[in-house]
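Removed from the display is one protein chain of the complex; every other protein chain stays in position.
Let's turn to chain A:
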Amino acid sequence: MTSETKNKATNEMIQLKGVTKSYDGKITALQGVSFSIKPGELVSIVGRSGAGKSTVVRLLLAEERASKGTINVGGWDITAISHRDVPQFRRQIGVVFQDFKLLPRKTVFENVAFALEVSGEPTKIIREVVPQVLNLVGLSNRLHQYPEQLSGGEQQRASIARALIHRPKLLLADEPTGNLDSINTAEIIDLLKKINDLGTTVVLVTHNRDVVNTLRRRVITLDKGAVISDQAVGRYVL
């Protein structure tokens, strides 16, 4: 962690100020977006397809850089984070995607262990912690299976286990239930609530009306790259 990127001036978990993002200098995906999220919150980001939700996630992961504005995540000013600091930064946030993004030629155990191996965690600890977390997400009997041998819901739980293995302060989930049926969706949302109850800040990107309406938590609504509503106990307004 370098002193330039580590910013202790804010006590927000996430802070976007006037963020604009355009791709190839043409398509404007986000336009002057500002919001902040406090530690321990569970916030849903909703909006139509193409509203810019995934762009927010990619910016928060430092996968893309903002064209304008500043972004702080977990005390890091990632507006101009250097390429070298990115791995260190990512080890402090967990991320879950609609398409799971598991490594196809690694077992469930190895997929989760990988996230610890990259940061040089000792093997002894990995052998201890990985089964615990897989147990937490209900996959203790699937340790040595490959992703393709699991159902969608199970794959998503494996990917959540991988996201949690670092005990991150922040979990970003981009449409984690997009490929799941309603039963699996409910299970995954329950899991995210449980993770949030244990103290992790959760940002849930979704366009599932039922999920948002039953959660009864804060909802930020994006439309055409701009925040059009931000409600403490929100409902799906689109």
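Things worth noting here:
Here, a contact is a pair of C-beta atoms (placed from the backbone, for glycine too) under 8 Å apart; a residue touches a chain by one contact, two chains touch by 3 or more; residues count from 1.
Operating definition for what follows: contacts and distances are computed from a predicted model.
The listed choices are "Cell division protein FtsX", "Putative ATPase", "ABC transporter permease" or "Protein-arginine kinase"; the UniProt protein name belonging to the chain that is not shown reads "Cell division protein FtsX". Listed residues A:Lys21, A:Lys53 or A:Arg162: the one in touch with the omitted chain is A:Arg162. One of A:Ile27, A:Ala80 or A:Leu103 touches the chain omitted from the figure, and that residue is A:Leu103. Check A:Ser36, A:Thr70, A:Gln88 or A:Ser229 against the missing chain and you find that the one touching it is A:Gln88. Residues of chain A in contact with the chain left out of this view: 61, 63-64, 86-91, 95, 101-106, 114-115, 117-120, 122-123, 162, 166.
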